[in-house]
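Complex shown without one protein chain; remaining protein chains in place.
Chain lettering (A and B) follows the sequence in which the chains are written, and residue indices restart at 1 in each chain.
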Amino acid sequence: MAFIPHTPRDVETMLASIGVTSMEQLFDEIPAGLRVKSLQGIPPAMNEMEIGRLMRSRARQDGQLLCFMGAGAYEHHIPSAVWAITTRGEFYSAYTPYQAEASQGTLQLIYEYQTMIASLTGMHVSNASLYDGASAVAEASLMAVRANRKSKSQRILVPTTVNPYYRKVAAAMTCNQGLRFEEVPYAPASGCTALESLAAYEGQDITALVVQQPNFFGQLEDVEALADWARSQGALLIAVVNPTSLAILKPPGEWGEKGADIAVGEGQPLGVPLSSGGPYFGFMAARMEHVRQMPGRIVGRTVDLSGREGFTLTLQAREQHIRRAKATSNICTNQGLLMTAATIYLSLLGPQGLERTAAASHARTRELVAALSRVKGVRPVFEGPYFHEAVLSCDRPVGPLLESLASRGILGGFDLSEHYPELGSALLVCATETKTTADIESYAAALGEAMQSMRAA
Amino acid sequence: MSPGTSASQAAIEHRRPSREKVIFEYSHRGRGATDQWPSAPPAAAMADLPARLRRSTPPLLPEVSELETVRHFTRLSQLNFSIDTHFYPLGSCTMKYNPKACNQYAMLPEFLARHPHSPDAQGQGFLVCMYELQEMLKEVTGMQAVALSPMAGAHGEFAGVAMIRAYHRARGDLARNEIIVPEAAHGTNPATATMCGCVVREIPVNADGDVDVDALKAAVGPNTAGIMLTNPSTLGVFERRIEEVGRIVHAAGGLLYYDGANLNAILGKVRPGDMGFDVIHMNLHKTFSTPHGGGGPGAGAVGVSARLQPFLPIPVVGKDGERYRLLAEKDLPQSIGRLSGFMGNAGVLLRAYIYMRMLGREGMSQVGEFATLNANYLLARLQQVGFDAAYPRRRASHEFIITAKRQARELGVTAMDFAKRLLDYGFHAPTTYFPLLVPECLLIEPTETESKDVLDAFVTAMAQILNEAAQEPERVTGAPHTMPVRRLDDVRAAKQLDLTWKPTAQS
Partner (left out) sequence: MSNVPPDLQYTKTHEWVRTLADGIVEVGITDHAQHALGDLVFVEVPEGGRTVAVGDPCAVVESVKAASDVYSPVAGEVTGGNPQLAAEPEVVNSDPYGAGWLMRVRPAQGAALPGLLSAAQYTELLASEE
């Protein structure tokens, strides 16, 4: 019996202790008509050797492409120690640390994580993680509605330079509460949110402005001006940031005169494998004045009965298990294990290693943009600074081009035509520190060949 | 011999594991795990980034060696209780063994390296696992269709209630905004209803733990969107009048939501679809044994009856001939939309898939059976040694409630004291003070993967604690004595917020 340790004799003794004669009797309160007849749709059991063989063959089937794709998930080097420690049973198979005395390891680790995230973002406080970057934008929007008491409109301005999937998720998760997201267009030359397009909203009741830095195109927004604009309008500022970039880019807490109110993002770049999209984790940090409006778990340091330092979940009156219908969110389970991996990753990288990772990724992307732009028919779309991701236009349709590249073992980037049809045949590319000059050259060569053969066809 | 109480408090303090420093206290400027760093690019590489958008002071991250890092986090791990190290009878959480194979084969390099925006053609091996997982979940729950993207139980609840709202709305039935929940429900149920813009109506349960059907009849009406039920309920008993509850809610035009928190109790025995439920979420990190990870990641797949199928959250894994692909907006135009940046917690889903394939048809039908056997056995034994069942006239499901009301009154020893003292005996505490309905409650869920020997040892410990409570109550009320910390000052934690480490002047 898979993972069930009972011997027939155990079963006999146990049934006798209960005072029943059969297993069946334990289910005598369930109406007979409801009982399952059989589970024909479930295949027969496989032992570990058999499942191992099946899974290895399926993994082999997928193979591995040389990855030049970003668009919200980034391939970075992950030190061996990160997952060796994260998958230790004491982290992997523990529950949420409600029983503080038996969970000091997880609790202290969360406290260390909160410290790192707060410092990276330049904010005062961090929670213990949310599901992912996209849902974190939804939670930040709901939090802004609670925190901005002067605003009654529940209107949130979201530039179209914010990750389109984040915008979709935020809308899906908040529409039943009446939040309205209003899209702000970008300037065609810079690929950035222009202050002029915000002018239409001046003097209106706006609850919050969302700004992504670097934005979905990789372009750097003028966060100073956007932050100050939000402040001047009584709107809160929600920053959506890439954590790696924060080693070299200005943290949201320092944007403009007052800084952002809430900073969120996708934590995946910090030691989490790409893994078809999850599990990742969302991070959220905020100014202290908003801490009671935060969703999710928060750990605090305190002392025990003997005066000894210890860690515990705190501010729990915000949460669903106490506040029920009036909780700040329904979130309960979050992404603890991924937050664990990120904390170990950030410890191994440290301030210098993270800065080098950010700088090397950026340098590789510049190298990539230069190499690909030398291919006939390919050119960069936007002017102005970008970080570790950029948009290229191609004079051949991107869909077939990417297929052709995939057949050459290359994941060439993200096809922007569905979400940004106005850009025509455009491709979002990314190179991280994991790519070498040889990798970049082979991409450029493959792209040249693919374009060539599409022209010939 | 009772742990940690033979000596003076000072001696006990001495025996506690020493405090592990906060990692920043190990930090030295200029130290680092340099093997993990890429080589520095030339300074000119960042010349295009304008100074006004650059960071001016480095973030507060520790500067430590790789060994220091490994040692620190290994030590931290050793301060935890976990399934791998301790019996963890946490009610309503299904802390069963997380097979190592599930982790190992979900972490094959090709699975880990696959970018979420990779074309479906480069993920057929992965997608077939996801498709088959959907199919197996349909089979064990009796639902018509399954979507995998919600990332935790509460996220699945959100998807479920959002689908109920979308269904009513699509029919032009706009007044239905009330969600009925029994008073013993998980806090996530009412919180979810609120997130979906609904009003919560709580209804009572009767003395034997069944929903008060008269109260339900009075509560339903033209505003009823649906009812959220856990069955077996959080009281550890099967809702016997489930079919009648279903008829009442359906007759009033509402839908039935099944909170899958307790699905382990009935896995292979009863299917929510056969009970009449329209929508269900499953906690794959409970029933299907993916790890809890110290608070996640979970996975909250949802299943629906045919009428809710068009509203499923996207993406859903579809099959065209022999090819598998992610169905999106074009395929499901009435979908409640995307709840995740990509497709949810894919790696967790792989683990659940591997677990289900390892159990197979036969193993799947034994889960509910042996979980129920263990719970009823543990309940019977605890009653024998002097504990009171909250619902003595009922059969336990996969979990049950002991109430320490009598001990609290007679001995001044509360459910919390029992829970904390258990830690000294090497057992994780049961769930305490939930559900709120039962005073001084301990909600105990042993799961099917624990042996009779472990259950017997737990009973022995509980009996010993009961004895201590009568003889030397302060041993129990002052517990734990052997853990890294004693009971913590929660009031101080909430009033003098210390949420991040700050360097002192010296460091």
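The rule is short, and it goes like this: contacts are C-beta pairs under 8 Å (C-beta built on N, C-alpha and C of every residue); 3 or more make two chains touch, one makes a residue touch a chain.
Being a predicted model, the structure only gives us computed values, none of them experimental.
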Just to verify: which one of B:40, B:385 or B:491 makes contact with the chain not shown?
B:491
Given A:288, A:317 or A:370, the residue that touches the chain left out of view is A:317
Specify the residue from the set A:292, A:379 or A:455 that touches the hidden chain.
A:292
When the complex is taken as a whole, what residues of chain A touch the one chain not shown?
292, 314, 316-317, 322-323, 326
Touching the hidden chain in the full complex, which residues of chain B are there? Just list them.
433, 490-491, 493-495
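Following the convention adopted for this analysis, only the chains that are shown with their structure count from here on.
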Using the average of all C-alpha atoms in each chain as its centre, how far is it in Å between chain A and chain B?
21
